Structure formats: C-alpha cells, structure tokens
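All protein chains but one are shown at their positions in the complex.
Each chain gets a letter, A and B, in the order it is written, and its residues are counted from 1.
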Amino acid sequence: MSGAGVASLPTLDDAIALGLTESEYELICEKQGGRAPNQVELAMYSLLWSEHCAYKHSRKLLRTLPTEGPHVVMGPGENAGAVDTGAGLVCAFKVESHNHPSAVEPFQGAATGVGGILRDIFAIGARPVAVLDSLRFGEPGESARARYLLDGAVAGIGHYGNSIGVPTIGGEVYFEAPYEQSCLVNAMALGLAPKDQLVRSAAAGPGNVVVLFGASTGRDGIGGASVLASAELGEDEDKRPTVQVGDPFEESKLLECSLELLELGLIVALQDLGAAGLTSSASEMASKGEVGIDIDIAAVPLREADMEPFEVMVSESQERMLCVVEPRNVEAVLAVCEKWEVGGAAIGFVTDSGRMRVLRDEELLADMPVRALVDDCPLYDLAPAKPAQPLYEPPRAVLTGEESPGETLLALLGSPNLASRRPLFEQYDSIVGSRTIRRPEEADAAVLALPDGSALAVSIDCNGRRVAADPRRGTVAAVLECAANLACVGAEPLGATNNLNFGNPEKPHIAWQLSESVAGLGEACRALDAPIVGGNVSLYNEGATGPIYPTPVIGMVGRLPDGGRAGRLGFVNAADTLALVGPFAPSQAASELAKLRGQQLPDGLPEIDLAAAAEALAAVRDAVRSGTLSSAHDVAEGGVAVALAESAIAGRLGAEVTLGEGHWEALGPDGDLPDPGWPEGSAAAALFGEGSGGILVSGPEPGLRALAARTHVRLIGRVAGGRLRVSLDGHELIDADVAELAAVHAEGLRELFA
Amino acid sequence: MRARVLIRPKAGILDPQGVAVERALPALGFEGVENVHVGRLVELDVAEEGQLAPLCEKLLANPLVEDYEIEIVS
Partner (left out) sequence: MKFGVLQFPGSCDEVDAVEAARHVGDAELIWHRDRDLQGADAIIVPGGFSYGDYLRAGAIARFSEAMESVIEFAREGGPVLGICNGFQVLCEAGLLPGALLPNVNLRFTSRQVRLTVEQGETAFTRACTPGRELSIPAKHSWGRYHAAPDTLAAIEHGGQVVFRYAPGENFNGSLNDIAGVTNEAGNVMGLMPHPEHAVHELTGGSKDGLCIFRSMRLAVEGVAA
C-alpha cells in the first residue's frame, strides 16, 4: 500500500498534536495489525477517537439514562430519536451543540449548527417542521464580545432557518459571566414522518453502491488536522478555512432530494455528513451494518483541485449526505439528484470485509478495521470529586438590596435574563408551514398543529446557574421546568433529548458536576415518564477564567389531544381568580435576584419533591385540556412576582394579589401531602424566590378549587384592571402600572439589536 | 477576457448598509469617514466584451435601483 503521497509516516508527536494520547496511539498501532497508521489513517482515527465523536468520557454515564417508553419508536444511536404522536405520524427530534465554532464565527457557527441538526432529522426520513435554540453568552452590559456573539448567532440561526423554510418556534438565552469565553449555541429540531417511513443508517448488502450527494467537498473545518499537511502546502495556512460555511439554499434542495429518494424507495440506508465528514458517516454506516466500506476519493466531487486524501476524508463541508443504493437503482438516484440541482456521485461500495478502505482509483491509501475505528475507542471512567472551593466568582452586583419591591421587580424585568426576547424572535420566521398554534411569548411552550386536530408541544430549558449550585437537583429542576412548560399548554411528555454542556471532564470537579447531573437527569426523566431518545455531549467548554456553568440543556416534546385548547400564559379575563398551584417553596438560593445582588452561589439547592411536583403538573395539564383555566404559567426565574408580571404583560391585564400564610386561601388534597412551606420574614424570598413545582393559573374559581383534589392550591387574588398590586402578609409591597412593566420588559434587550 | 463589474445603489436611494457601516466606524477609532455605500462585485471570464453591458442590464444589476461599472481586468 502506498504511503498516501509524499508525506512520510506520521509519528507519535503528530498523534499527540491531533489530540490522541500515547496509549491511544499504541492501541491504534495494535488495531492496525502491529504497524503505525499512515497519514490518512491517523487523521481518521484522531477524529473518530476524539471526545466529540467517541464520547470517551461520557458514554458510560449516558448508558444509565432511561431510553425506553411506550411512545418511543427510535431510541439513541441513530441520527435522531423518534416518538409516536398518536396521529399516524412519528415525531423525530434531537438537540445538538455547535459551541466551539460559534465562539470563532457566531453567524456561521450558529447557522451550520442549525443546518447540521436539520440534516439529522431528514436523514431518518422525517420532514423538519421546527427549530428551537438554546444560547448562552457573557454579560451584554459588560462585554462587547457577548453582544457581538449574540447578534451573530441570532442572525445566523434566523438566516439558516428562515431560508430553508423551517420555523424557529422557541428557545432560550441566558447571560452569565462564566459563558463569556465559552459561549453555548445548542440547536434542536423536530420533524414528522408517517409511521412506517423512518429509515435507519446501517449500511447493508455487500456489492451495494455508496452515493455521496449534495454540495461539493472543500477544505471546510479541517483546522486541527492540518498538522498532517505535507510540508509544501503547510506554508499556505490561510488556504485552510477552519470555519464551516453553510448554504441553506443548498440544504433546501438536499432535503427535498433526500425525501423524494426515500419516498421512491430507492435507497437502503441514509446518513448525513457532520463532524468528521466522510470518515464518520461512512464508518458509522458500516459499523451499524456490520459490513465494510470502500471509498474512492477520486470519485468525490471536489470544490478545490489539489486536496490531499486525508483532507477529502475529514472535510466538514456542509450540506452533504451519504446513501447506500442497490446497483440497479443508482441511475435513478442520480436522476433525482439532477432534478433537484444537487450534485451526486457514486464513490464506493459496501463490502463484506468489515474494513474501512480508502482508495484513489485503484491505489489503496488507507485500510482499517471498522470496529477499531468506531467501536473500540477506549472509554474512560470519570474520577469525580466534589470541589472544596467555589468554582465561580460571584456575579457583579447591580442591586444593593436597598431597593423597594417595586424597583426590584422593574430591575428584574429589564435584566438580560428576564427581559422580553422579542428583539431575538422577531428575526425568526415562526409561522412558515402554518402549523404554529402558539408563537414565542404566547405560552410557556411552543405548540404545533397535527393533521388530526391534536398538537405537539415543545420546550427547551436549563438554568446553568442552578445546576452549578447543585448539579443533581439543578438538573432535576431543568427537567421539571421543561415538563412544567409542557403541562402549562396541556401537553404530556412523549420523550426528551439532552445536550450536556460541561467543562473539562478530566478535572475531578467537572467530572463530579457531570456525574451528578446525569444522575439527576435519569431520576427526573424516570419520574416524569420522559425517556431520552437521543442527544449530544459537548465537553471542554472552559477558558483561562474557568469552566462554564454545568449546562445540561433539556428539550422535551409532548402531546395534547386538542390543539384548539392549547394553554396560554397571559391573563384573559378581568375577575378571573388567581392561584398558585403545586408544592412551591420559594428560596433565594441561586435565584435571579441573588445574582443581581452579587451573591455567591450557595452550596446546594433545597430538596425537590419530584412526585408532588409531577402530580401538580398533571393536575394543571388536565385542567388546561378541559378548558377550565384561562391561563397557566410556570413560576421560574424571578419567582412569583415576575410570573405575575409576565402574565399581566402578555394579557395586558393587571391583578390584585395577596400572598402570605393566613392571607391567601390554602387548599390541598386530604391526607399526608406535606405543606410546601413559605419563607418567613423575607419579602425578597417570598416575592422573588425560586423553586420547582409552582404554576400560576387564572380562571373561573370553581376550576381552580377543583385542583385541590390533587395538589396544593393557594388562592391568591384575581385578575383586575391595569395595575399589578401585590401585598404580602397584609402589606402592599407592589403597585405597578402594567403598561410601565411592559415598557421596561420590552426595552431590556432591544438596544442590543438596534 | 476577465471582467469585473461593480454594482452600487443608485444615488439618492437609501442605503441602510452604508449607513450602518458609517455609524460603526467612529466606535472603532476611525473619525471623519463619510458617504459610505455598500455594493456588490461580480468577476467573470467572457468571450466578447460586447456581452457585458447586456448581461449587466438583464441580470447582474437592477437598473431601477442600481448603477453598474464595467472594468476589463485582462
């Protein structure tokens, strides 16, 4: 076999420069039958054995998560997971991250993140119907870089989603100092397919043809692997773009082409090309099918003339798909590609060798066992240890604590984490496809119509600061928040996806965050019947100033039987009764107010009664479905006062509210359901304290009273007029004009997008 | 031959891209920069020079709102 051109055999130093350890390199040599890998082989191993592709530090943990359930049709391991919607359709969905590219070039990083997750959806045969995004940046008030990244990422997500005609229907964004150096850009997508049309990615049938279709292959994303370039080309470093550039128009054609190929029954297996390009797609297809694959790089359509073999194999050029086709169908496949003006080329064969081989015409350039590449990467155990010291600096204080409750409410509503996201979501087309029943800011979850009158609800959530305070309980809280958002529109969970964003897992304190978080994730998903059907892990998110907050982003999909009865978060009728429902026990621990006051994170969060919270959610969900509630809104950041303000602003109606033991009417089911408790003597904790399991509802009084058969209900007042008046323990603490609250809420982020 | 076509917004048409660029410059330390306009550049190999003007009129520029300038490079 030739040595792939003039380059000499790479050394251990090259392997280390590519991110492999010495023992991993030795293991590779062993897998190669006792010989050192050549340039092409080393490039491919280094990518497939990277953390990003192999999940070396997380795979063992991920195996502890619940992945099965009555609605699960496709679990983890494929391009996306899928659940049965009950309407004759399955819903495919997944979340993925594109954190590191977005920190380099936020527009393209975010855009290609959306492109990548969309491809994962149509790679299993589902038509994408929605996108959501979950973003984290540093403090916009303090950092020009944070503002730049935010602007670029939002523009990039909008550009890609809008151009390809998939609505962006929801999302979240948080601003915290620990994300300053390592921003987070996670993109979630959903798609729909008829039940029997999901396709898997396992390559099958030795003798079948491998066809690459979509955009041509260039040098996008080669970046780190460029250390392997032969000396002559090494001088032209600027010719190697490290940023992938996305083309949504190309992907729109690719999507239609792929779905038509599936509809016509012309392909055996389908896989999209993402991280590690041809290398990962081809070898993963072969691995799943327990077959071999031969790729001829001379047949790959190239964008640049003089690409080296390893470059062709590791290129991350966007908008490309790989499929396996029976020989008699190849011509028809290429004809469909031509119809959609998409490039297509037969580039190889499925074999029974169990080996991944790269050739250039007849010349063999690389030869590796598929198992070695895909399955035999060593997995590492974490060595978790709870940190003895706080890991994060306290946030910079913007409030002294001397402010009145009214002033505090205004400060919270105008703060970057709570202000209206309208300046962001107005850059997204949230309605194309005509399925969107609840648009951003209309309800706690986005809602999409299904053809039979039922609907899907979807939410994406995580408060990283709370996870930092308590990785296990903070993660339980994130899952609960997602489920609560679904309950508030009347939906029950079908399944969930997660993107674990953490620092360097080789450090014991990060390993501790990760293992505690995954434990909490498993616990909560089991309690709420929301199995994980797929997800992503992004590690090593840390810079010189330290790690990000541990951020396990949860995306959850649910179903409601009648889309016409989807809940909303804004007040609707003056004189509706108001109630706080569920085992809500507010505390200042890791709250948004504590952050604005510059307080250090506490060590641990209060315990969460998962079973009681789940029952409260179920009670609210059923009430929304039966139409007995006017509004339902999960109490989250900023506590009860902010939840009241948000519902008032959305409904353009005020409220008269009385809080406090002995001042509201407290009801609950008979029996041993423990009282949730309420903070004594602290107005700040009562008004702005946070915790799980609390939902603010409005509606005719009988419907609210009826909830007490299942969960705690505190009747706290009624919807009324144009002012929000809140008294605590008999003292009026807030008396605000709803229009003024709305103005402050609307302005908070607006100047960032002027 | 190689030609280069510069396409710019017609004078008098509001050019918000130009305005945005102009506004951003002082914050980056560049004072006294005015009258910024943002257009497009198209480079192409053509067989005959006579093809260029009709090509510009028909496709590359929208004569209603854009002016164009042709330059022969080689």
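Quick notes on this structure:
The criterion applied here is as follows: a contact is a pair of C-beta atoms (placed from the backbone, for glycine too) under 8 Å apart; a residue touches a chain by one contact, two chains touch by 3 or more.
These figures come from a predicted structure and were not determined experimentally.
When you scan A:Gln39, A:Gln108, A:Ser317 or A:Thr436 for touch with the missing chain, the hit is A:Thr436. Here the missing chain is touched by one residue of A:His57, A:Arg200 or A:Lys253, and it is A:Lys253. Note that of A:Gly406, A:Pro505 or A:Gly563, the residue touching the chain absent from this view is A:Gly563.
Taking the complete complex into account, residues 155, 158-159, 162-165, 247-250, 252-253, 340-341, 425-437, 449, 563-564, 753 of subunit A touch the chain not shown.
Counting the whole complex, the residues of subunit B in touch with the unshown chain are 13-14, 16-17, 20, 40, 59-60, 62, 64-65.
Please note the rule applied: only the chains that are shown with their structure count from here on.
Here the CA centre of subunit A is 41 Å from the CA centre of subunit B.
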